[in-house]
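Read through the structure below, which is laid out as structure tokens, and then see the notes.
Removed from the display is one protein chain of the complex; every other protein chain stays in position.
For reference, chains read A, B and C in written order, and residue numbers begin at 1 within each chain.
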Amino acid sequence: MIRVQTKDFDVGRELSSLTEHNVSIGGIVTFVGTVRGNAEGNDVGAMTLEHYPGMTHKELEKIENTARERWNLAGSLIIHRHGRLKPGDRIVLVITASAHRRDAFEACEFLVDWLKTKAPFWKLEETSDGTRWVASRATDDAASSRWTE
Amino acid sequence: MIRVQTKDFDVGRELSSLTEHNVSIGGIVTFVGTVRGNAEGNDVGAMTLEHYPGMTHKELEKIENTARERWNLAGSLIIHRHGRLKPGDRIVLVITASAHRRDAFEACEFLVDWLKTKAPFWKLEETSDGTRWVASRATDDAASSRWTE
Amino acid sequence: MEVLYFAWLRERTGISQETVQPPDGTDTVEKLITWLKGRSAGHAEAFSDLDVVRVAVNEEYAKLDSPISAGDEVAFFPPVTGG
Partner (left out) sequence: MEVLYFAWLRERTGISQETVQPPDGTDTVEKLITWLKGRSAGHAEAFSDLDVVRVAVNEEYAKLDSPISAGDEVAFFPPVTGG
């Protein structure tokens, strides 16, 4: 399941609704990405996430489908927020549930790596030096390419 | 932080209390282990987790300390339940929080692998064929030994 | 043809979306970019370093040599930084 929204999410509630009544599940892995209060030495006052509405949902669904083909998952969920966020705010939630923990761990990490390199979102940081568009990280590309080797 | 208890835990509340007000955190990884409703082809009606009270807390603390030495963590939590549990019930919660997601993912998977091979808990399953002590899994030993290679 | 700009490409061109009619023969992304650069100084600046520009055609990732035609939606944006 994919959701793209401005409002916050409740991790406990999402976990419950994805996994309850499914007794084939043995392990659930959750990733929550949050806004850090500093970046490259500058304090970050806020951040605005812009996205490409027509493409975002489709791209996230493709990534989720790829994970579900590669790993044996009983459930998965991606929620990605956009709009203006403050340090400490949640940005993204990824949940993977499986009979066995290894599938859940690998699929969750895969989803996070891929959405960081494929999902059309861009971060504009507000620091004491002004605003700047966050540059993509070579480490993210490397993390994503791990899964195609 | 370590907690060993019979009662259930609230994942959302534990996440919040571990991470709120810490704006150095960028990624939080959570593992929830649950009781599966079947094992080796048999339906499981319930499961009782026995443990060695004097040793459990110490052993989990050692494992947590090892993770905190190896990875850059802003917070970590392990909750392990004991007593009688039903299919779908939560058994264990592991949370790792870090500035960067890779540390959080690796430390969380390490903690789960190690507690499965080091923490003194034993599962007694109640199936339609009677009760049986769950045998340790060679795959768990292999998973744990990954971290020492 | 609809052209969309995101993040700093939107800021440099000053436009989030424009309907354009490039000349006949503008049948690849690369040719479209060459033509778009002539539209304003902002456009020229936005496309000055194609290493940091990504493109999608009809909401699917594409490349410089990908084909385009009238009626397509072509979006330009920097490498993504979500998650």
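Everything that follows uses one rule, which is that contacts are C-beta pairs under 8 Å (C-beta built on N, C-alpha and C of every residue); 3 or more make two chains touch, one makes a residue touch a chain.
In this text the structure is predicted, and so the values were computed from the model without any measurement.
**Q** In the complete complex, the chain left out here touches which of the visible ones?
**A** Result: the unshown chain touches B.
**Q** Which one touches the absent chain: B:11, B:44, B:73 or B:119?
**A** Checking the options B:11, B:44, B:73 or B:119, the one contacting the hidden chain is B:119.
**Q** For the full complex, which residue in B:2, B:73 or B:92 touches the chain that was left out?
**A** Within the whole complex, the residue contacting the unshown chain is B:92.
**Q** Across the whole complex, list the residues on subunit B that are touched by the chain not included here.
**A** 33, 49-52, 54-55, 58, 80, 91-92, 112, 115-124, 133-137, 140
Please note the rule applied: only the chains that are shown with their structure count from here on.
**Q** Would you kindly say which chain has the C-alpha centre located farthest from the C-alpha centre of subunit A?
**A** Of all the other chains, the one whose centre lies farthest from subunit A is C.
**Q** Can you check how far apart subunit A and subunit C are, centre to centre, with Cα atoms defining each centre and the answer in Å?
**A** Roughly 26 Å separates the two chain centres.
**Q** How big is the gap, in whole Å, between where the Cα atoms of subunit A centre and where those of subunit B centre?
**A** Taking the average C-alpha coordinate of subunit A and of subunit B, the gap between them is 23 Å.
**Q** State, to the nearest whole Å, the distance from the C-alpha centre of subunit B to the C-alpha centre of subunit C.
**A** 49
**Q** If a residue has to touch 2 or more other chains to count, which residues of subunit C qualify?
**A** none
**Q** List, in ascending order, every residue of subunit B touching at least 2 other chains.
**A** Nothing qualifies.
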